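Every protein chain of the complex appears in place save one, which is left out.
Chain naming follows the written order as A and B, and within any one chain the residues start at number 1.
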Amino acid sequence: MKIIVLIKQVPEMERVKFDTERGVINRKSAGVEINPFDLNALEAALQIKEELGAEVIALSMGPTRAEGVIKEAIARGADDGVLLTDRKFSGADTRATSYLLASAIEEIGNVDLVIAGEMTVDGDTAQVGPQTAEYLGLAHVAYVTKLKKIREDYLTVVSSVWDANYLKKLKYPGLITVTKDLNTPRLPLLKRKLEVREAEVEKWGIADFKTDLDHQDVGLKGSCTRVRKIEVPSLIEREGKIWTGDELTEAITEVAQICQEKDRMGE
Amino acid sequence: MKQEIIKRLEEIVGQNWVDTDPERVISYSKEQTNNAYGLVTPQPVKGSVIVKPAGAKEIAEVLKYANQELIKVIPKGAGTGLSANAIPTEPSIILSVERLNKMLEVDEENLMVSCEAAVTLGDLIEELKKNDKLYFPLHPGDEGAQVGGMVAMNAGGVRAVKHGIMRDQVKGLEAVLPTGEIVSFGGKFGKLLKNNAGYDLMQLLIGSEGTLGIITKVVLKLYPEPKATGTLIIPYQKRRNAFQTVPKILQEGIIPMAIEYMEKEEIEDAVQGIGKEWPSKEGSSYLMVILAEDKEDTLYDKAEVIGEICEEVGAGEILIAETNAEQQSILEIRSHVLPAIAGKIVDSPDVTVPRSKLAEYLDQLDQLAEEYNTKIPVIAHAGDGNLHPIILKEEGEVPAYYDQLKEKIYQVAVDLGGTVTGEHGVGMLRLKFLPLQLGQAEQRIMWKIKEAFDPNEILNPGKAVVKVSN
Partner (left out) sequence: MTEKEYNGILVFAEQRNGEIHHVSYELLNKAEELAAELNCPIFAALLGPTGIEAEELIYRGAHEVYYLEDEAFGQPDELFYKENLVDLIEELKPEIILLGATNFGRSLAPRVAAALDTGLTADCTDLRVDEAGKLLQIRPAFSENILAQIETVTYPQMATVRYKEFVERDRDATLEGEIIKKSPTKAQEQSIEVLELLEQQKVNIAEAEVVVAGGKGIKKAADFELLQKLATKLGGVIGASRDIIDAGYLSKEYQIGYSGYRVAPKLYIACGISGAPQHVAGIKEADKIIAINTDPSAPIFEIADYGIIGDLYQVIPKLIEEVQEDETRDN
């Protein structure tokens, strides 16, 4: 069994600063890390591997320095990884990204299952998983919160859609996107981490694809959307009445009143 | 509390800031010690009054008045202390500094931060998140703790191995003495790195537990934020081996931010309470080592050496957390241990021994446990030699041997060159054990200092220092 886990290097969101006045994102002080949701995807793959035995390959697209996330995935238990890196890949929207990932998955070949995180914390689109599935012509299940049955030829999973939980059966080959609720990702072994730091990460540029990859299909050229402008929203203000601690009794009485007014409105 | 006292206090701070509501007075009279060690912590008396002055001047007025009328004053911070230190034992003025909550200045050139006493550890962390380069490394635990209280109690906590404890961070301080004078130390701005002018009364006030003065303003050292951090989790089958590792790591010239020790059962209680998972599945005792370095390469070089040391002493597979969220999650589990086990423990003494004696101390604890036919779990800031052995309840009650066992836990530590309190302070909980460590002469001079600051014994009476009558 061969499982591909899609991962992405993202800025550490806690340390990214957003300038409301100038509408600028300042990533200077932020480091980079593996997209948190992707750790849940990797953990799912490793659990399937433990159950059935499988080869787990981490796949990412990004600049050369994004090899760190591939190493991170291997340290946590992935068997191998590929970083898709080429200047022609840059500026990709979800369409170009998904198209490239799908091409790489086809290139790797004989893949039974693709697992992606629900979304990335910098893009927030949640599109790359399902789009990749479509370009691969595979069925997919999104928002997976539980793996129920892990079998040689199919999975049953719980998917959170329609404000409900549905049990779905996915025959391989297929793709799932997973939520944070699915599992708690394991930490890497120090030993493995130290080994991987020395290792070379396999990198593919556009020329490394055996099947022809059209320049028009990747990066900015392969993107169907363009960002025109970015703004950083500011807080909305309301005229407010504030009570301090020593006016608590008065505050409680008035607030209780307000609560009940609402109550009556509702009836 | 007499009506005329209330009236005078209202004149000083304004009507809004004096509170006699019995329920709130009791809630202000309690602290974390009442929750954590409820069975052995004194209950507060009724009849106190809460006063919330606006600043040092009003505090000075309150203290002058109290000193003249001989009314006891309890300085009140966030109530996160663990030594029964801010609990009134007779009707008192509970002087809460909560309105002194302004962050004054982050000084990037001097690497210092000035703030008022009631700024919380959480506020400080938040404020410094805005700064690209600087941070405050200490993390004594509860982020609700106020800076003034942390200084008054000389707090320590988890991340003290590399940068030391609160005492090592304070560079300037303003306080109000029990007689109503406002004093400040550390030069005009409190930013001196060398300052040899007279007795170092600032250091005397640090850790004085609110018995010598009320701290109103503090200047703390900041540090360049390390670029690479990582948290190692090292599992052991035997706890002795865990403690053996500690001096070996330090001998190699590796100074982590923190070396913490925890045991499986307590961790399980903690993770359950906050819905997390402990990353390591093997072992029953764990060291948690936080490394903070300038470069990732340095971090891994050191981690590798630690790995080798641990292998020698028979540790299990070491895990490493590097993402912020994962490191934070581990620290959260650590911080939640004490609250999580509060229901099943009677007390948790706060001993410190020289690091070289850690393993030996653990052996002695094992012997004590056998002697009393009980278990003595341990949580520890192992890197500092600071241990919290846990005295468990027996069938929900204080065991008959409690006093004996506690005294022995302390005595054994003192015999090994240790102390009866490493970080939590003396308060009321450890007052009677102080003579195990301090001789007559030491106690006498301490009391004379107390008399010099507070001739009428109005400030936080019955805590921290043993009264010696000549």
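The rule is short, and it goes like this: contacts are C-beta pairs under 8 Å (C-beta built on N, C-alpha and C of every residue); 3 or more make two chains touch, one makes a residue touch a chain.
Treat the numbers as computed from the prediction; the structure is a model and nothing was measured.
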{"item": "Omitted-chain contact residue, chosen from A:V16, A:V32 or A:I150", "value": "A:V16"}
{"item": "Among A:R76, A:K168 or A:K193, residue touching the chain not depicted", "value": "A:K168"}
{"item": "Interface residues of subunit B (partner: the chain not displayed)", "value": "24, 27, 123, 273-276, 325, 332, 339"}
{"item": "Hidden partner interface residues of subunit A, rising order", "value": "13, 16, 18, 23, 25, 93-95, 98, 121-131, 133-135, 138-143, 156, 158-171, 174, 177, 179-181, 223-245, 248, 251-260, 262-263, 265-266"}
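Here is the rule we go by: only the chains that are shown with their structure count from here on.
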{"item": "Subunit A and subunit B: spacing of chain centres that average the CA atoms, whole Å", "value": "40"}
{"item": "Touching residues (chain side subunit B, partner subunit A) in the complex", "value": "16-17, 19, 129-130, 132, 227, 232-233, 276-277, 279, 300, 303-304, 307, 317-326"}
{"item": "Subunit A to subunit B touching residues, read off their complex", "value": "12, 14-15, 17, 28-29, 31, 33-34, 36, 39, 72, 184-191, 193-194, 197, 244, 246"}
